[in-house]
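One protein chain omitted, others in place.
All chains are identified by letter, namely A and B, in their written order; residue positions are counted from 1 within each chain.
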């Protein structure tokens, strides 16, 4: 069933696939991200309780969702790499990690910025913010483990194991933090109650999520290509690629 | 059937291809000598042959069976002597060897170890912590394994002569030839010219960029 995937385990084929996919991703990312942002930030109706400050959810929610999504994608590629010993999978993992970390940071930052008008303070030990903070730590752990090794093949495997440990732990962390939060919550903090979202708010939100996902996808593809080139610098196919581009 | 064979081995380290598509076949009584400049991948090749390191592609077989699938059978017949001696500095030679024997399912007694240590010229040093021994003496402690694990048929030796004196080299040479005559095989690297009166197979590795 997965036979068609096998050729892409070879770095050269993966590189060429990326080359072919990239323009589609860039175009669709540009369109959907622009539409989502403009619709959400300028045209969607403002919330009757929170006014215009709620509009940050068009950045916060996509980044929060995709920060988790990127981590799962990272863990899946780590798993593929570890089980089937595919080098490209480790490259994909490490290409994803910094993107995920940045998106997690954006989610944290926008969460804090949203907290200022809502709670009157930049930082509250809210369950979701705390989970997100721990997620950022997990990303940074994987990245710094990978960076510490000189031998990147070994680095990929080590970081892969750590990513898997993280992904097993992620639900436990989420659950524990949630539980810790209800235990310690003072009366002054109100949780975000999620009322059913009106469709005129939901659509721009969905488009923003799609937009951010595509932007991340495009960046990921470019990063993966760079990673492949950096690692395979001495291989003949990279050399011939370089001479070809020079001739152009 | 060869005792140890490698089929189309390719190994890269730090994304540099050390060697590719190497074929090796070592039969009982063979002494294989791997030559090459520093960085050519001699140690990596030996470690792949032991099963410590996975090759990028290709396979190693012991008596025709892939060593990764039959790790236990292979490793009970294997003796590896690497750069690091595997001797703990806080323990004395006797303890080091006793624990090593238990880990490798080698039945032995204290007296047997005393005898072997005296053959190796370590009389009176049996219960001195290894950290108090000289580099050559430490290597001799590790060499005792060649006399202890008599069931091992495949010997993989990485620079076994380093830091040994003339007498030590002679002792080891004799043991190697004895092993070969008993139907074992040896794969080894050495920077010293091999000084054994025995036909050798040679494999030359080149340094690649």
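Keep in mind that, in the parts below, a residue touches a chain if its C-beta (ideal position, glycine included) is under 8 Å from a C-beta of that chain, and two chains touch if they have at least 3 such contacts.
One rule holds for everything that comes next: contacts and distances are computed from a predicted model.
Asker: UniProt protein name for the omitted subunit, picking from "Heme exporter protein B", "ABC transporter", "Xanthine dehydrogenase family protein molybdopterin-binding subunit" or "RNA polymerase sigma factor"?
Answerer: So the chain that does not appear here would be "Heme exporter protein B", according to UniProt.
Asker: So which of the visible chains would the left-out chain be touching?
Answerer: Result for the missing chain's touching partners among shown chains: A, B.
Asker: Thinking of the whole complex, not just what is shown, which of A:13, A:148 or A:239 touches the missing chain?
Answerer: A:148
Asker: Out of B:87, B:157, B:171 or B:187, point to the residue that touches the absent chain in the complete complex.
Answerer: Answer from the full complex: B:87 touches the omitted chain.
Asker: Could you tell me which of B:105, B:132, B:181 or B:204 touches the chain that is not displayed?
Answerer: B:105
Asker: Can you list, in ascending order, the subunit A residues touching the missing chain?
Answerer: These residues touch the chain not displayed: 82, 134, 137-138, 140-141, 144-145, 148-149, 151, 153-154, 157-158, 161-162, 164-166, 168-169, 172-173, 175-177, 179-180, 183.
Asker: What residues on subunit B make contact with the chain left out of this view?
Answerer: 13, 47, 50-54, 71-73, 75-76, 78, 80, 82-91, 95, 98-100, 102-105
The criterion applied here is as follows: only the chains that are shown with their structure count from here on.
Asker: In angstrom, rounded to a whole number, how far apart do the mean CA points of subunit A and subunit B lie?
Answerer: 48
Asker: In the complex formed with subunit B, which residues of subunit A make contact?
Answerer: Per the stated touch rule, the residues are 85, 150-153, 231-234.
Asker: Can you name the residues of subunit B that touch subunit A in the complex?
Answerer: So the residues of subunit B touching subunit A come out as 12-17, 54, 209.
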